[in-house]
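Structure below; questions to follow.
For this depiction, one protein chain was excluded, whereas all remaining protein chains were kept in their positions.
Right after this comes subunit A.
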Amino acid sequence: MALRFEVLGRFNRARAAQLTLPHFACQTPLFMPVGTQGTIKGLTTDQLEEIGCQIILGNTYHLALRPTSELIDELGGLHKFMNWPRALLTDSGGFQMVSCITNLYVAGIFYTQWHFAYIFQVSLLHLADITEKGVTFQSPVDGKPMLLTPEESIQIQNRIGADIIMALDDVVRTTITGPRIEEAMYRTLRWVDRCIAAHKRPHEQNLFGIVQGGLDPVLRDICVRGLVDRNLPGYAIGGLAGGEDKDSFWRVVAQCTAALPEDKPRYVMGVGYPLDIVVCSALGADMYDCVYPTRTARFGTALVPEGVLKLKHNAMVNDTRPIDPTCACMVCKNYTRAYIHCLVTKDAMGSQLLSYHNLYYMLQFPKGDVPEWVCNAMDVAGIDISSCCSS
């Protein structure tokens, strides 16, 4: 165990805590931007520190491909490689591979003025195959068959050196039904043991287990109890944020947070939309990650208290208001919607400025700047989030 988790304030199930990691003492609830390939697209580490980023998520799968975990290790670990003084979290590498079985997802934006292609997120592994050994898939770089085992995943993450590492889990989408979900849940528990055995740096890196079990409360319960028995430094709630209906989503989160230990951090993976974060925090979750704020910025969409603002829209051409008059970020303090409109989807700067604003919005937001209308709505919905509302 290489962390300390101290709850500093509570309101019913919601909690504010200090999570002390080897590289940084964080305040939870917190949002982790996704820095897939060792960078948050278009932002420097200085800017990230300035807007209050505490932990960045790195994708093991991408980093293992380029520049390789061995190179990162040789150069002193990912913190040193990207010069990020605060905390890092790496995922197991499993999600990227598996997410293509049901759903081929290729997102890319071509900025032809610069003659290079942008982001091919999650790739072309439509023939991934999961066995007890691990996940076999086709490398997107050269088509070679590759196998990711729990041991290999942990070794790669040991080399990368993040403060928090994730166990390789057998993740299935919540939209699937049948015996596959049960199989995946039990396999996840077996793989956690292999991950624990393979972990060479338990005093520097915290191995989190991931709760699976689809939308089935019985399976989720078995998984939670199994992971808690292993006494891990922290726990994640996985397998959500994949298209299930929201009413099912929150129930799984509620069940897991009720059963997971009070004195350890709880991470809801892949969440998400600001409203989802509010709800999960009220239910007792502490950590979140999502590509949404940065990805939507690159499509010209800004996050605002009222929802989203599509800067690409023609209505913005001569709109001289800031993106969000209540936002204190550099972008909202200096630029009009009209100016951002003329940049977005055409110039790199548009992408940068919107990413900056969106991340600022997400990072400042869970600290308590919940708009009043959301509090009111939650009240009516019977979900208590008064601890998250500014007093």
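Definition applied: a contact is a pair of C-beta atoms (placed from the backbone, for glycine too) under 8 Å apart; a residue touches a chain by one contact, two chains touch by 3 or more; residues count from 1.
Keep this in mind: contacts and distances are computed from a predicted model.
Just by its UniProt name, which of "D-2-hydroxyglutarate dehydrogenase", "Queuine tRNA-ribosyltransferase accessory subunit 2", "Exosome complex component RRP40" or "Calcineurin like EF-hand protein 1" is the chain not shown in this complex?
In UniProt, the chain that is not shown appears as "Queuine tRNA-ribosyltransferase accessory subunit 2".
Check the options A:Pro22, A:Pro67, A:Pro261 or A:Pro305 and report the residue that touches the missing chain.
A:Pro67
Can you work out which residue in A:Arg180, A:Arg194 or A:Lys346 touches the chain that's missing from view?
Only one of A:Arg180, A:Arg194 or A:Lys346 touches the chain omitted from view, namely A:Lys346.
If the hidden chain were put back, which residues of subunit A would touch it?
On the side of subunit A, residues 37-39, 41-47, 50, 62, 66-67, 71, 74-76, 81-83, 113-119, 317-318, 320, 330, 333-336, 338-339, 341-343, 346-349, 351-353, 356 touch the unshown chain.
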